[in-house]
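Working notes for the structure below.
Removed from the display is one protein chain of the complex; every other protein chain stays in position.
Our next item is chain A:
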Amino acid sequence: MIKGILFWVIFLSLCFSTLSILITIYRCLKGPTASDRVQALDVLGINIIAAVAVFSVFLRTTAFFEVILLIGILSFIGTIAFARFIERGIVIERQHSD
């Protein structure tokens, strides 16, 4: 655990990160089109990465760094899959043209 001014810095960072995640969830629920919701999910993943990084500083451990990379990779692949579904109506193409 961390005491002193660094505790309050991390605490405020986590509070603002939570606020950002809540605003992003609002856009994800309210978004008029599907593209808005997909972009909100991508931003949500990035905010969760930031929150995990700050929280691993709070816990003084390096055990969550793989989680950061893994959330980044999964968010990227999920966004690409949703984008292809919106654009072409199919996620994995059976036969490519070229």
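Assume a residue touches a chain if its C-beta (ideal position, glycine included) is under 8 Å from a C-beta of that chain, and two chains touch if they have at least 3 such contacts; residues count from 1.
The working rule: contacts and distances are computed from a predicted model.
UniProt lists the omitted chain of the complex under the protein name "Na(+)/H(+) antiporter subunit B" (options: "Na(+)/H(+) antiporter subunit B", "Light-independent protochlorophyllide reductase subunit B", "ABC transporter, ATP-binding protein" or "CO dehydrogenase/acetyl-CoA synthase delta subunit").
Taking the complete complex into account, A:I73 is the one of A:L12, A:A34 or A:I73 that touches the chain left out. Take chain A: the residues that touch the chain left off the picture are 63-64, 66-67, 69-70, 73-74, 76-77, 80-81, 84, 87-88, 91-97.
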